[in-house]
Every structure is written in C-alpha cells, then in structure tokens.
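I have a structure here, written as structure tokens, and I will follow up with some questions on it.
With one protein chain withheld, the remaining protein chains of the complex are depicted in position.
And now, subunit A:
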Amino acid sequence: MPAVSKGDGMRGLAVFISDIRNCKSKEAEIKRINKELANIRSKFKGDKALDGYSKKKYVCKLLFIFLLGHDIDFGHMEAVNLLSSNKYTEKQIGYLFISVLVNSNSDLISLINNAIKNDLSSRNPTFMNLALHCIANVGSREMAEAFAAEVPRILVAGDTMDSVKQSAALCLLRLNRTSPDLVLMGEWTARVVHLLNDQHLGVVTAATSLITTLAQKSPEDFKTSVSLAVARLSRIVSSASTDLQDYTYYFVAAPWLSVKLLRLLQCYPPPEDGAIRGRLTECLETILNKAQEPPKSKKVQHSNAKNAVLFEAISLIIHHDSEPTLLVRACNQLGQFLQHRETNLRYLALESMCTLASSEFSHEAVKTHIETVINALKSERDVSVRQRAVDLLYAMCDRSNAKQIVAEMLSYLETADYSIREEIVLKVAILAEKYAVDYTWYVDTILNLIRFAGDYVSDEVWYRVIQIVINRDEVQGYAAKTVFEALQAPACHENLVKVGGYILGEFGNLIAGDSRSSPLIQFDLLHSKFHLCSVPTRALLLSAYIKFINLFPEVKGTIQEVLRSDSQLRNADVELQQRAVEYLRLSSIASTDILATVLEEMPPFPERESSILAKLKRKKGPGNLHPDLDENRKERSANGGTVAASPTPSTDLLGLGSTITTQNSAPPASKGTSLLVDVFSENIAAFPVETPVAVGPVADENFSRDISYIPTVHWGTLGIFVGIQSWQSIQFINPKIPDMRCLPLAPFPSRFVCKNNGVLYENQLLQIGLKSEFRQNLGRMYVFFGNKTSTQFMNFGWPFTAPYCAFFLTVSLQLNVHAKPADPTVDGGAQLQQILNIECMSDFVDAPVLNIQFRYGGTLQNVAVKLPITLNKFFQPTEMTSQDFFQRWKQLGAPQQEVQKIFKAKHSMDTEVTKAKIMGFGAALLDGVDPNPSNFVGAGVIHTKTTQVGCLLRLEPNTQAQMYRLTLRTSRDTVSQRLCDLLSEQF
C-alpha cells in the first residue's frame, strides 16, 4: 500500500481494496464483493445510527465496487445524506457518489437539488465549487430546471471568487449543452462576454469555452467577443514567456487560452474592422514566425504546446480563407511537418492539409507536396498515418494529377491494411469516375480495383461501372473487350464475373465479330465460371444467357440445353430454378420479335448522385467530408476559374453538394410497371440495378404469374427493411423509413415473453392479434389485423398510395423476417391475416418493429408496434438428470457466463403460476434437481442459425422477503444477460 495518507485515510477502504487485489480469481473477487455488499447493506439497515465517517467509508466502498463494473442498487440515500454533512470530506464523497451514479429516481433528485441549493447559497467557495461540479457532472434536465437561472447569477456577480466563476462558467456550458432551451443568456450576455477581459487567466480560459459554445449557437449575440478575443490573443502572443507566470506552459504562453481564443474566432468571418483585422493578422503571423524559431526547450511538452497553437492558428487561417499569403505560409509550414521526425506532427500535417486542399488559394500549393504524400503512403509504419495520407491524396486530386493519384492508390491497395481497403476502393472509384476524361481509363481502373481487392469492392462500385458503361456508347465496345480479356484469367473474382456477365450480356455483340471472341466462346467463358459462383451471381449469369439468345441466335441451342439440364431446372434454389424454367420457356415460345423487344438493350440510367459517394459519406460520418463538399471551390481554381463546376451530365453524376439523396432518389424503373426489375444484392435501396432483361408488356403474360419476390433490404446501418413485391407490379421500394421511425412505438405486453398467442395491440379502429409457433431457430407468426369499424381500410399496410400492397418491418440484422403479400383493403368488421416467417440468425436483443399505415376515412393512420419475438422463443427444452445438471452448471462457471438478478416479486408468488411461466418461457422444468424443493430449475438450448447455446437457469423464491433470485448460466454472455432480463420481468 502506498504511503500517501494525506487528509483522511479510510483504513477499512484500503483493506477492502487490498483484499480485492489479492483475489486470485474473478469468482473470489465476486465472493468478496458480495460479502462486502451484504455487510454494508446490514450496516445501512441496522438500527444503530451510523456516524458520518462510517457512512462515508461505506459509500466510498460502494463507489469502488461500482467502478469495478458491478451493479449497485442501494446506498443512494446514504450518499444524499452525506451531502448535507457539514464535514467537507463527507460532503465531497457524497457528491462524488452522486456524480458517478446518476440516479433518475425523482424523490432523490429533489433531495440532491436541495442539498446543492444550500451549498450554492452557503457563500463558502469550496462548498459552492463542489455543488457546481456536481451540476456539471450530472447535467441532467432536472438540474438544469433547478439551476439554469441561478448559475449565471453566480458567474457574473461581482463578489464571486475566481475559482467559483470558473466552475460556474463550465457548469453553465454543460447545462447549455444538455438543455439549451432552459439556459437563457439574454440579460447576462454582455457581462459574460466581458469576462474575456478578466484579470485572472483561469477565469478567461473557462469563460472562453462557454462563449465559444454560445457563439456557435447564436453568433449575432456574441459578436462583440471578437474584438475582445483578438485583443486578448494579441497580448498573449506578444508577451514574454515569463510574463504569465504559471500560465506559461513549458515556455509557451497560455497555450490553452490561446487555442480557445483561436477557436472562438473560428465562429466568425474575418473581422470587418480594419484595425482589428490587422491586429489579428499580426497575431497569426507572429505565431507562424515563432514556429521557425529554435525551440526554447527540448521537452516534447514544449513543442506540443507550441504546435498546438500553431495548428489552431492554421485552422483559423483556413477558416477565414481570405488571406492568400497566410494560406500559402500555412501550407509551407505543414509541408515542413510532413517530413518531421515526430509521427504525431506528420499525422496532423496530413490532416490539416486536407482542409487546405479545398481552398482555392492554397490548392495548388498543397499539390506541390504530392510526392511527399505518396511517399508517406508507401513508407509510414503507422496505419493511422497512412490513412491520413490516403485522405489527403483524395482531397488534393484534380484533373491534372488524377491519373497519378489513382495509380498510386491502386498500387497501394495491394498491400494496404485490411481495415482501410474498402475506403480506398470507394475513393479510387469516385476519383476515377470524376476525373475520367477517357472512359476506357475508368473501365480499366475499376477492373483493376476488382482484381486487386475484389473482396472490398462493394456492390455500389460495380453497379456504378455498369451504369456508366450503359450510359456511354463510346466505351461499350472497349468494356466488352476488356472484361472478356479479364475473364480469361483462371481465377477471377466473383465481382468480375458479375460485371463480365452483365456487360457481355448487353454488349457481347460488339466484339463477336472477332473469331477469338465469337458468341460461343463468350458463352463458354462465362459458363466456365458459373459453378464457382454464389446464387445471386448465377442468377445474373442466367439472365445474361437469355440475353445471349437474343443477341446470338446461333447459340440458342447450346444455351437452351444448359437451361434444360437438371442442375438448373431442378435446382434446389427457387430463384435459380424459376429463372431457368422461365427463360427456357420464353426462349422456346416467343417469336424473334418478341424476344428482341423483351430482351432489348437496357435504357440509359437517369443521372443521379453516385451511390459510391453516398456510401463513403456514410462510412466517414460528418466532419470528414469537406474535401467533397468543397469540390466546387476547388474545381474553380483547378481550371483557372473558366469551367463551372461539373457542367456536363457525366460529372454531374456525382451530384456534389447535395445531401445523401440516393437512398430516396426515384428509382429508374418507375417508368412503367412493365420493367422487370431484379435485385441481386441486398442493397436495392442504395442502388437498384436492373437486370439485362427488359420485359415488355407481352412478356407479362409469361411472367406475371404468382411469384412473389421478397427482397431484404439494408437501410443504412439502422436495420433491415422488409418489403413485399409481386412481379405483377414491380416497383422499387421507396424506403422513407425515417418518417416511420418517428412514430410512437408501442411496446409489446410482457406476457408475450411466455405466451405465443393473444391480442398484441388495440385501439378504436384496429386490433392486432397474434398466433405464433416456433421450432428451433425458425418461427412462423400469424398476424391478424381486425378492422373494428364498419368502414373499409384502404391502402392497408403500405405507407404510400402505391398500387400494390405491403407493410413493413424494421428488424435487426440478427433476425430474418419474411412476409407474404396481403390484401390492400380490409373490409369493415373483417380480419386480414398476414404470415411472417422468422429465422433467428444469432442472438439478439431488439425486437422487430411492425409498422402499419392505412387510410381510414380520409386520413392516414400510423401504428408501430414491437413484435414479441424475443430470444427465448428459440428455446428448445432439454430434460436432464440432477447429476447432468450440476455437471453442466459447473462447466458454465466462468463469471461472464453467469448473470444473476435479485428482484422484488411483482405478482403473488404462486408455485404453479411460476412453473407455467418457466415452461412458457421455453425451458424444460426439471423436478427434483435442486435440493431445495421450493427452488425452480430449468434447462434448454437456444437455437440460432449460427450457433446453439445451452442454457441453465435457477430461480430461488424467498416468500418471506417477497424476493426472487434468478441465475442464468449459458455459454454466451449476451444470451445469459438477455434471458435474465426477459425472465426476471415475469415474476
């Protein structure tokens, strides 16, 4: 134990911590903790009143236990009591406990607020600080309500101590972040701004943080802070390094305050007042000059602090984007850092240069560093630095250097870290498209992408190359020739087969004149890959084959033979079988004319924003997009201001500056209901690709039978969206899910955890009933929508007035839910039945959400309910003997495998009801296993597609205390936790 015992030593606490550290195993630790918890609980419950010291000690122990990662469900009251102690240490521990274990318990909150109020008005600065720290640490809405008016008063009062002012400023900042509506600065604004002039640099530092946040929200109100901030900054920058005493950090004058002031100035455009503007430019120049001076200390702290100010100054220069000389100087400075021996500086230089690259003044200057950046990409040892180099190359790319940059990124891709490959692929694809003057180069680039990093080429990328080839006549022949050559390789990536199948199916005729790529050779080449491919690719190839029949009548016989073979016509996969049957039939009965109409070349795709860009944006999140968003600005300079940004439709594909609209953009197939649209990928919403088959009205007779096709759609990363379409009326789903997400969500009644049938939801109009059955990892749920009114529900299900019907579900990735199509109307008093097929892929927590929309009378009605599909539905009971049970119980002894909960009974503790609930939960109830007959023991296996998880459970009722203890042990911690959460709600 360390020798420190300043202030108070809490011996008991130190002993306890030592004990925990001496525990040899997790079990021993848990045992020791449980012992301590029992001890503390009995002390708190005991009749003997505890003295303040003991209370403090026990509360501190509880805090320690909580910080170790254990749940604490008592002691809050004792901690609150400590708040009103007049002993400082007790109060301090009380506040710490409250700050760490925020409890939303409302009666406690009012007690806490009371204590805080007392301390705030105590005029004792130490107590006031404690109270302000607590408000800032908790920052809850209730606290904002109670103190949003009081804290500003403390902040600006003339007699407030400096340290209290600092706490008050940051406390107010925190409240403003959590509840901006409650923090009204109005009357205080001028006095808060005036704090920038305060004598005490600590106060200025804290106030600057506050003002910056407020200024970001309402810049107009805090405009006067600009001149004060410039004045303050100027004084700091020009001060000798010793002037500021302890605010000088390793020979750098007030680096924190400097950086904060520079950040505050970034909320505003360059000052209009010439004098202020001149003074600021002077400051920035001084900061840039200082970077060239020899260091005053060899310590890394010195250079870090100095460079922190420098980087912040450069950020401001870039933000103003108005002083060419400063911008170029900044760029040169960063150029020096690119080759600095400190990795941190190289990283930051690359990062800052990314933003500089988007300024028209400095874009050219940034470009001069291209060789250094490429070198960084090749030689940096740290992947996060290489990642920044990729970002910078992307940002500095324009027409003049695109070929070089794309080539470098491509060659880097071969050795790139797996973690960043996908992003590089996306970036290369975007640059290649954007700066392609010559589309043969574009096609080559994308094929190289597939060759070097096929696994990382997402669907968007290969969709895009097809879209572009289809829209551009001049490249079609070249594309056909190139994919044909690429497919010659003995092992080629499946994505190449997809692109190859699509392009040859459309444009194979353009190279068929060459005897080396005759129709039959093309077909044989494609078909040689067929057996190595996954189902979606095979489906695509079958579509390519039917296109071949149209393009090359001479290979019809060969292809029909392939389609007719058992491996196609009787393929186990429904989709493949169906295509084979239909294509075979189509090729035999349709006349050449009809075939030519049905299978004509794909029409051009409408221009729209590249889905790749949208994907990159999604991947990177906000804040990293400036290179893209500032493209227009950059284009201007790159082209000497002559070319307006993206004037041609070809570059307009990127739709820069627009938001991520692809998700909701109108689908190309909506030109008519007769276009046969196919979905190979799960990502239909992000980028719908049409198959090479354009089915005309005539073909409808052949196709529009009874096949319903159910695509599963990823929508962003939020969840899966299941829609229903039938081929009679194929249209793209327009997934305006965000609208639906705003609906109030009705949770399912908890009885459904142990029951499969019943009424799930009811309002005046609608009743939703359920019947469900589950076996292993599969389930089927019958959902009954009962119309309680006497009027018909129109457009039932689908949230749009589309001619077809569907309703949809939002589910997590761990569940597959498929629905069969239903009738779009429900007559008054009638019932509609919907069948859902459910497959559990892996263990899950979130239940799927059923969204329903229908028109009743003139108005649209929305309902969203959670479906009671819970993990325990996939339980299969397992009978076992007492011996088996305890053997397995011991095997599952690792601490993370066990989850235990102690809770109060919510219902009467009836043995039979409990038994029924455990069986309803899905586990086998094992009699005579537990030596104590009043305990319940159960066992079962959770089935998911990927794994099976054995589960054991034990429920110990304590009728006297009206409590239960529930213990779950399973081989997977998430399963233990989920089952315990679910089951404990039942009693």
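Operating definition for what follows: contacts are C-beta pairs under 8 Å (C-beta built on N, C-alpha and C of every residue); 3 or more make two chains touch, one makes a residue touch a chain; residues count from 1.
The definition used in the following text is that contacts and distances are computed from a predicted model.
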| item | value |
| --- | --- |
| From "Exosome component 5", "AP complex subunit sigma", "Cytosolic Fe-S cluster assembly factor NUBP2" or "Myotubularin-related protein 9-like isoform X1", the hidden chain's UniProt protein name | "AP complex subunit sigma" |
| Selected residue (touches chain absent from view) among A:Cys60, A:Val193 or A:Leu280 | A:Cys60 |
| Selected from A:Ser167, A:Thr189 or A:Ser611 as touching the chain missing from the view | A:Ser167 |
| Residue among A:Thr160, A:Ser209, A:Gln522 or A:Thr944 that touches the chain left out of view | A:Ser209 |
| Positions on subunit A contacted by the hidden chain, ascending | 1-2, 4, 6-8, 14, 17, 21, 53, 60, 63-64, 67, 69, 87-89, 92-93, 96, 100, 102, 126, 129, 132-133, 136-137, 139-140, 163, 166-167, 170-171, 173-174, 177-178, 201-202, 205-206, 209, 245-247, 249, 254-257, 259, 263, 301, 304-305, 307-308, 311-312, 343-344, 346-348, 381-382, 384-385, 387, 621-624 |
